[in-house]
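What you see is the complex with one protein chain gone and the rest in place.
Right after this comes chain A.
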């Protein structure tokens, strides 16, 4: 477990030296928000649309920002040193932790901005549910993207392929997250006996199951691509 923290700290430090990923993906998010705000300025949106756009934006942010994790090791020639130093599981978990934290910060910042840009009444949002669902969904996205980034880093295509591999696999998490967001926005709760938390609880359970499966599977399979 010591290795995991060390790999995570190494990721943070190398990122902090250049801040390329952070500024790149940060500017991507700002640009996307401007485009969404401008494009939907005069559209009459229902309450569900901002909720769905948060998830679409989260997936695109991941596709933009999380691909670098293993590419830079290959480019700088540091993969071998990391291989000697840490176990494959520690490497995967450290990278996953870094990706998850990066994505979590971005998503928790963009969601309220997007909601206010699209003129959703912020007071009517159940913040607790939204944070839980978005947090859990972010873990699922980060887990799948970390493994797919490790695969893509070995190819000549790199850029475009990451989203093609990860998006279809992430559809179950997307569906569950979207349903939980609906509960946080109070959609579809009329005439339902259970409370918003109970409705979202089923989605949270689904997201946890998905994330656990993705993490365990990644830990099992990562050895084969890392030690080649």
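In this section, a residue touches a chain if its C-beta (ideal position, glycine included) is under 8 Å from a C-beta of that chain, and two chains touch if they have at least 3 such contacts; residues count from 1.
By our rule, contacts and distances are computed from a predicted model.
For the omitted chain of this complex, the UniProt record lists the protein as "Heme exporter protein C", which is one of "Heme exporter protein C", "Aspartate carbamoyltransferase", "Probable glycine dehydrogenase (decarboxylating) subunit 1" or "Monovalent cation/H(+) antiporter subunit G". Residue in contact with the omitted chain (choice from A:105, A:164 or A:192): A:164.
Residues of chain A that touch the chain left out of view are 147, 151-152, 154-157, 161, 164-165, 168-169, 171-172, 175-176, 178-179, 206, 209-210, 213-214, 217-218, 221, 224-225, 228.
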